[in-house]
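Below: one structure, written as structure tokens.
Only a single protein chain was left out; the remaining protein chains are all shown in position.
Chain nomenclature is as follows: A, B and C, assigned in order of appearance, with residue numbering initiated at 1 for each chain independently.
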Amino acid sequence: MTLAATLARIAADMGRVAERGRPAAYIPELAKVDTARFGIAVSPVSGEEAAAGDADVPFSIQSVCKVFMLTLALERAGEALWRRVGREPSGDPFNSIVQLEHEKGVPRNPLINAGAIVVADILLAGRTPEGAILELLAFVRRLAGDETIGCDARVAASEARTGARNRALANFMAAEGNLRHPVEDVLHVYFHCCALSMTCRQLAAAGRYLAAAGYAGASDPVVTPERARALNALMLTCGHYDASGEFAFRVGVPGKSGVGGGILGVVPGVASIAAWSPGLDSKGNSVVASQAFEALARETGWSVFGPLAPPG
Amino acid sequence: MTLAATLARIAADMGRVAERGRPAAYIPELAKVDTARFGIAVSPVSGEEAAAGDADVPFSIQSVCKVFMLTLALERAGEALWRRVGREPSGDPFNSIVQLEHEKGVPRNPLINAGAIVVADILLAGRTPEGAILELLAFVRRLAGDETIGCDARVAASEARTGARNRALANFMAAEGNLRHPVEDVLHVYFHCCALSMTCRQLAAAGRYLAAAGYAGASDPVVTPERARALNALMLTCGHYDASGEFAFRVGVPGKSGVGGGILGVVPGVASIAAWSPGLDSKGNSVVASQAFEALARETGWSVFGPLAPPG
Amino acid sequence: MTLAATLARIAADMGRVAERGRPAAYIPELAKVDTARFGIAVSPVSGEEAAAGDADVPFSIQSVCKVFMLTLALERAGEALWRRVGREPSGDPFNSIVQLEHEKGVPRNPLINAGAIVVADILLAGRTPEGAILELLAFVRRLAGDETIGCDARVAASEARTGARNRALANFMAAEGNLRHPVEDVLHVYFHCCALSMTCRQLAAAGRYLAAAGYAGASDPVVTPERARALNALMLTCGHYDASGEFAFRVGVPGKSGVGGGILGVVPGVASIAAWSPGLDSKGNSVVASQAFEALARETGWSVFGPLAPPG
Partner (left out) sequence: MTLAATLARIAADMGRVAERGRPAAYIPELAKVDTARFGIAVSPVSGEEAAAGDADVPFSIQSVCKVFMLTLALERAGEALWRRVGREPSGDPFNSIVQLEHEKGVPRNPLINAGAIVVADILLAGRTPEGAILELLAFVRRLAGDETIGCDARVAASEARTGARNRALANFMAAEGNLRHPVEDVLHVYFHCCALSMTCRQLAAAGRYLAAAGYAGASDPVVTPERARALNALMLTCGHYDASGEFAFRVGVPGKSGVGGGILGVVPGVASIAAWSPGLDSKGNSVVASQAFEALARETGWSVFGPLAPPG
């Protein structure tokens, strides 16, 4: 079966899933998206991309953007970044503040909200908030090779209005001296990065560098192969909040989820994958997109954790 | 450079490391081991095994045994095991009791002490404590293809005498109804499993099934390829306690450490690796064995997180 | 209205309370006590004692005994005791283990289980377990002026069988070096102290020294007035676990509750009070005995927190 046929069958199967979760309720723009939606796209390192379902419908990538933010911040700040953010799984929900108090304002990793807020602070260095946002947007467009990607200003504005818990996290870290810029500027950048609007096809293309030793497109070295590995390691151990172990166990590839219902997955050396369906489980991960990843892994045998047959 | 030559060079380099950590202090048998010791062995899926340094000196494998215990318990209890143990990284030290109180006596994962105590309880089902220990020993001998592997009774006795914190964990879980057998019987099994004495060469051989789609030796299917994957996923996310993210980030392969100073690593489809040096860091992981894993990964390029060059 | 009449009316009112809580379920001897039971007794510093209801029915005083244990241990160890136990309210349930991990095995205060286990360890110094138990029993008999008070061996045996959580606490503290004697010996003392069986009348008499500047009976100085004050302060801030603030707010006198349904209260300079009813609330405090204390405080105006009318 071709990859395209496999994706088509998965899309058909996913259309029949009854229990689809609930969309994120806290902002109107996310709450009103139809949970019947499902899209999937794969961007292989070699070969043609394939897609199925609502793969060309834009959605709010939300926390998936933390991967791109981190990539850009590491290019800027280098390993010094790790003095301000850890790289251990958190064992807590995405927006927990408890851990920050125990560890003096240093978030466990850059893929939870607190960590990504520190990353936003790093992206702000030497820039205006608008400048920082535009640079991140330009970076994601370069990764995806698509200049039409944009940021949904209404989503960002809604987040700014309702984001009291993120504001709490940011103020807490500011109190501990782990933010360099004004809290509202940092949050402005953070909320706008999370408000990027992309299709599955665009997201899979944008994430392809993580599968392709750091190369975007055929000949654009975005990061070194070693850094691509490091980013994949972080996604595998920390990409699904306190369900990261579960995704590693069930799917077996690095992944990052967002409350918009999107998940970006990476099969190192092979392909990047984006799936989307707006309904979430209790931990904030897409119910149907997770199942699609499980089905795809089963069909293709993709996993970082070993072959399906002994050698010889 | 051949694998043997690479290991020899690493062993030589490791001999020059000045800061080697301290051996586990809580029992005399571990405390008195010389931190100058270092051994390493690799058991490839295809090809000849190689080793260097003190690769034939037996040491106490301690928590590395949790991988074998879990493998055997899963063969017995199947997926029902996961009703009694989670599979998320813990974010806490190996012997923390805090999480148990929040989650009603269900440990975060089977590779921390509390989780392995539940696994020991499962291994006891329908057996005497001695019977359960002998079965585990027989299983590890089968994995390694080596009938000389034994259990150090003095180590087990010392652990039983000094293991108040593990006794606390076990009693806490018993109070929450998550142990089926008498606490002292469960601990007896647990302490004896941890007291297995193996060389690097034996340990690498024993762990080879995890790299070889579940096959021990050439033709002994121990577990399904899917289960080998699942075990590797658990090792990657949970194998180094609250430094699991760090090992994934720096080394990039599934691994499990023990306070005896041993680390078992798995390069899926390629090889299993055992390294040992008795000095520990503040999180209970071997300082020099960790560095050896980093060096070996650098030299060989082994990692589950992607190729070092783009395709084509 | 005389004190006797007040108590009689309260006993009558308490008989009509519909929602009476549930008896402690974890040991048969406590679980089977009828929640319709209610007794109350007051032992004034000056004047005649009074009682009503089931004031002469013996019950298991359980954690109320921690006050007598602490009193005796302080007489022995003096202020050095406070190096091993804190004196702050815990904000946690009576049997929580979480705090111990954060504070290296030093319990928050001597009136929670962990703290009383350390106190039991102090009572054991230089004695056999049986000797320590007999001394505590002799001390309580002296306080109450009643040689018939005994310990219910069946209750102690049941606690020993079912006390896995207390065994967890004790082992945890042993692991941190905060117990001097074998865990099982310490628990043996602890369980037997908790198994003291007393009537309300006996309990009120035994606690009278706390109201009477340290004097038991007319002329038996048990502790200094300063120590009586200190004990009352601890009871007020820590005597009802994580409902201590509530008892202070609603009743306004130092008190100590037990899962047998008893509460000992102290009106400094005025009287000691014992009330009992076996049904507990979710925090392990007697529902009806608490209400009786509120009613008695309302009727008599007793409180340490101020007069009911301005001066002059």
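Note that in this section contacts are C-beta pairs under 8 Å (C-beta built on N, C-alpha and C of every residue); 3 or more make two chains touch, one makes a residue touch a chain.
A quick note: this is a predicted structure, and the numbers were derived from the prediction, not measured.
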Just list which of the chains on display the missing one touches.
A, C
The listed residue (A:10, A:72, A:183 or A:304) that touches the chain absent from the view is A:183
Please pick, from C:236, C:259 or C:273, the residue that touches the omitted chain in the full complex.
C:236
Please identify which residue in A:85, A:169 or A:248 touches the non-displayed chain.
A:169
Determine which one of C:4, C:17 or C:45 touches the chain that has been left out.
C:45
Per the touch rule stated above, subunit C touches the missing chain via residues 45-46, 86-92, 99, 108-109, 210-215, 218, 221, 225-226, 228-230, 232-234, 236-238, 242-246, 248-249, 252, 254, 266, 268-269, 303-312
Contacts of subunit A with the absent chain, listed as residue ranges:
96-98, 100-102, 164-165, 167-172, 174-175, 183
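In the analysis below, only the chains that are shown with their structure count from here on.
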How would one label the connectivity among the chains shown: line, ring, star, complete, or other?
line
Express in whole angstrom the distance between the two chain centres, defined as the mean CA positions of subunit A and subunit C.
55
